[in-house]
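Of the protein chains in this complex, all but one are displayed in their positions.
Letters A, B and C mark the chains as written, and numbering starts fresh at 1 in each.
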Amino acid sequence: MTRLDEQATNRDGVRRTVTRTLVVLAGMFAFAFALVPLYDVFCEVTGLNGKTSNTAQVLVHEEVDTSRMVTVQFITRASAGLPWELDVQTRQVRVHPGQSNEVFFTFRNRGGDASRAKAVPSVSPSEASVHLRKLTCFCFQEQRLEGGERLEAPLVFQLTRELPADIKTVTLVYTLYPVQPAQAAVSRRGPIKEGDSA
Amino acid sequence: MASHLPPKPTPQHSTATAGGMAEAEHPRPSGLMRWLLTTNHKEIGSLYLIFSLTMFFIGGIFALVVRAELFQPGLQLVRPEFFNQMTTMHGLIMVFGAIMPAFVGLANWMVPLQIGAPDMALPRLNNFSFWLLPVAFTLLLSTLLMPGGGPNFGWTFYAPLSTTYAPPSTTFFILSLHIAGISSILGAINIIATILNLRAPGMRMMDMPLFVWTWLITAFLLIAVMPVLAGVITMMLMDINFGTSFFNAAGGGDPVLFQHLFWFFGHPEVYIMILPAFGIVSAIIPTFCRKRLFGYASMVYATAAIAILSFLVWAHHMFVVGLPLVAELFFMYTTMLIAVPTGVKVFNWVATMFRGSISFEPPMLFALAFVVQFTVGGFSGLMLAISPADFQYHDTYFVVAHFHYVLVPGALFAILAGAYYWLPKWTGHYPHLRLSQWHFWLSVIGVNLTFFPMHFAGLAGMPRRIPDYALQFADFNLASSLGAILFGASQLLFVLVIIKCVRGGEKAPARAWEGAEDLEWSVPSPAPLHTFETPPEFHPHQH
Amino acid sequence: MRTLLVWMAGGLTSAALTPVALANGWNMPVGVTALSRDIYSLHMIIFWICVVIGVIVFGAMFYSLFRYRHSRGAKAATFHEHTSVEVIWTAIPLLILVGMAVPATATLKNMYDTSEADLDIMVTGQQWRWRYEYLGEDVAFTSNLGTSREQISGADEKGEHYLLEVDEPLVLPVGQKVRLLLTSDDVIHSWWVPDLAVKQDAIPGFVNENWVRIEEPGIYRGQCAELCGKDHAFMPVVVEAVEQERFDEWLVERKQAAAQAAAGVDREWSMEELMERGEQVYGAVCASCHQPDGSGNPPVFPALAGNQPMLDDLDWHVDTVVNGVSGAAMPAFRSTLNAVEIAAVVTYERNAWGNESGDSVQPSEIAERLADQSE
Partner (left out) sequence: MWQAIKSVLAAFLGVQKDSRRREDFASERPGIFIVAGLLVGLVFVVLVALVAVMAAR
């Protein structure tokens, strides 16, 4: 091999290496963004962060497990910057897994003007969130209330029979957040695809 | 082992220059333009090293502001909001401005010399990736003067403190981190291309010195995780400026997602800052033991194993965010497993010393101190891996002690060891022996006085990142602050050593250290601007 | 070899210091719960494992450094690998780690078992205070830093529990399993009491849980452990553990006190009364951001002194205090302060530091607003 040949091999080699690393680089950048939906899916499957499904689920037709009772607590909070109140009519219910239940929540806009808000749910312990199926929930969409308006909205839910036996209390917290016009326009999350809801 | 490898067919060289990448033909500009436009790996290496030393002192001054405020309980010198900017800036500058560029600088200087290449594979890109750094850090430092101050959310910039609740300058912080990240990526590409393509004929992968090996693996880590960091800060930028809600619970996002993404980058980043240090120490210890490195192959494998495991342990930084039990267990187990390859490295270094012929020149002193103190940092790392105990350690000064042990008497000492080891090659003179020894001993005392008491402060219950603390932590903090002043001041000796070494001193021969065997010692000291234009003859035995 | 001797001396000194390190105040507290003792023993086991490994490895290293010195004429051996030795020193640490993982796993499972709690407490982090709600008991209050500004600045002498004292501690019954539900109104905080071995992040929009069963009555102090902004150092956690009967009494007292505080709502308050009460409230909840002199810290915390838009619009002012500002550090005080306090602080802000609006807001007006809200 002459010196020129070697130079040529080197240059080809360098070009090949650079191309490959650039491909990996682009791949990893895309991967970082892919991690966001992947995380959502992962959370939905495992209940990692205690979020619940964003769309209505179907009641699983199964027998009610009368052998045990689970306490479901409801906590409501309203965040800063919103003259709204969110209250739950029943703070705590005792249910059998498999049984479907209805609980009513009250929204009240105490401000003078119309505004919009959305209730964001969180379940603790997070493992329970995959076993909490919501058939109807005000949390699926944002609410718009005129100044002084009041709204009663139901939550219909079911705890599946697969709920681990060591979970005896499930706490469901709703935090009411204001929806800013800008945020609504460019929100990253449209309705999340619901793969396993049926 | 490597010596038994069948030699590659060695190409014949008919003419002088072989690399073909050096650009000696053009007349070289002089003065400032020479440095601005240089594409020579040695000059760029020097630029990186000088830049990193400058950043080390700036970051050090920030650390001293922090330590001065913590000297006594009570608020004396700075307001809490400025204190938070100081801790944040100290972290960012030391990680991205001092340690990483120092390693890139050493790689620029030494990788071509150690593999017998005439220059880096992509010299012009090399120049560009260096000059991005001063831009990035000027921008980062300028945020301190902006209304609302600079970044004040810690170097881990957890959302939503760094998004919804961040000062207005955060957009500039993101921009500067993007630029620094691009610089790291370009540097990594260049190093990979150089190592894979420009080795001296006859040098196989398993013949490469360990510094080259560890840097190759580090560069792959950089390629893999810097884009993730870029992705995370881009999402932050969008949350702040474009109304998205990646990390904002109000819009359906999740602040914990930020931590997962950040540490998916952040944990490999930790190894980016320590693997090249392993390489440096693995070069120095055999030299001054006059004995080949014990277990070369297992060193390479252990480095690779650490690199791979580093992608599987990220959530051990998040044991108290409320992970499910299974996740806690998974990350606890993988984290404990990392101790195995790390232990192998330490055992190999000790076995290299066993039945060697050991002398204690300044590079060796720093390398030995590295082994001991890095291992201390490793021990506290092992303790932190135990998830239940981490509920007590997390976010306390115990953690601060741990990662400073790994990074200061660890990574930084390895960089200093490397500097003392290669200074004769860079300048042609040995560093002043007495001054070097003073520098070493004062640094060792200072660093341990600074960081050892932090273990106790953390265990006793002192959280990190606080400008004021309860009275029972006062003694520990007093000791730490005194140690920090000693350590900071003794680094001025290092500058003195370098200046003296550049200007004169005992002349060094090509093989400056008796037991040194890698290729860089076959070129004259100081190394001429252009080396290995004819590929050297490589005898596979040399590391 | 003088260098070496110094090394050895250093090693010996640190070894000699180890027992000191185990003395009180230098080590992790043993704590007052079964879990905190388990965690403490895990901590000590792994610590001693590290010490033993360290003694062996550093012993071998310093022996080599001493025995095989070049200056003593040592000749280097030529070996550079030894498969069986390498296998052994890979396998032994692996076994130690497996041995360590077993008790750690058991403790962790125990920590995660929050079932069958006797009492549920909702803990909410706010910049920079903690809010506690006793679920099902109708008792809720905010716990602020109790240390005075003068102590922090050095004008006053620092007290024994400097920075670890609050105006109202979390009171818990001993012997009961208390479940803590943690969340945050703004940024991430972390609720930590070393003696209880509970540290858990409070994350906005999400709920975490942890539990504690305290065995001994006493006062246990801790701090926020996650950087949460400027006053991260100034939001301590204080837990007062009392016997069950005392706890029941306390609950009753607490409810009475809340009723009393709300009692003044109906009467007319004079300007002086409002200003006096307002100054107290301002000092406790507002001054850390808006500064005692109302100068604020723009752009994050606006100045209140001379803030013309605020002075021009009373309704907006009240609304901001009651409902807070979304996505900013200003929390909603509707659930933290009662009507008297809100009326007083708004009045104070409109008439202090050279603000001369002359407006005063009566508690009854605020009460109307709030009642409307929570009827």
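One rule holds in what follows: a residue touches a chain if its C-beta (ideal position, glycine included) is under 8 Å from a C-beta of that chain, and two chains touch if they have at least 3 such contacts.
Treat the numbers as computed from the prediction; the structure is a model and nothing was measured.
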item	value
Per the touch definition above, residue among B:Ile50, B:Leu325 or B:Leu435 touching the missing chain	B:Leu325
Among B:Leu37, B:Ile50, B:Ala68 or B:Met205, the residue in touch with the chain that has been omitted	B:Met205
Contact residue for the chain not shown (choose from B:Met235, B:Val270 or B:Ala302)	B:Ala302
Missing-partner contacts on subunit B, residue numbers	1, 4-6, 204-206, 295, 297-298, 301-302, 304-305, 308, 312, 325-327, 329-330, 333-334, 337, 341, 344
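Methods note: only the chains that are shown with their structure count from here on.
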item	value
Graph class of chain-chain contacts, one of line, ring, star, complete, other	complete
Length of the line joining the C-alpha centres of subunit A and subunit C, rounded to whole Å	28
Between subunit C and subunit B, distance of the C-alpha-averaged centres to the nearest whole Å	33
Set of subunit A residues in contact with two or more other chains	49-51, 79, 120, 175, 177-178, 180
Multi-partner residues of subunit C (at least 2 other chains)	186, 204-206, 208-209, 326-328
Subunit C-facing residues of subunit B, complex	1, 73-76, 80-81, 84, 147-148, 152-154, 158, 160-161, 164-165, 167-168, 249-250, 254-256, 289-298, 320-322, 325, 328-329, 332-333, 336-337, 339-340, 343-344, 346-347, 349-360, 365, 368, 371-372, 375-376, 379, 382-383, 386-389, 391-392, 394-396, 441, 444, 452, 455-456, 459-461, 463-472, 515
Touch list for subunit A against partner subunit B, complex	1-3, 6-7, 10-11, 13-14, 17-18, 21-22, 24-26, 28-29, 31-33, 35-36, 39, 43, 46-51, 54, 79, 118, 120, 126-127, 175, 177-178, 180, 182-183, 185-189
Subunit C-facing residues of subunit A, complex	49-51, 73, 75, 77-83, 85, 87, 91-92, 108, 110-111, 120, 122-125, 166-169, 171, 173, 175, 177-178, 180
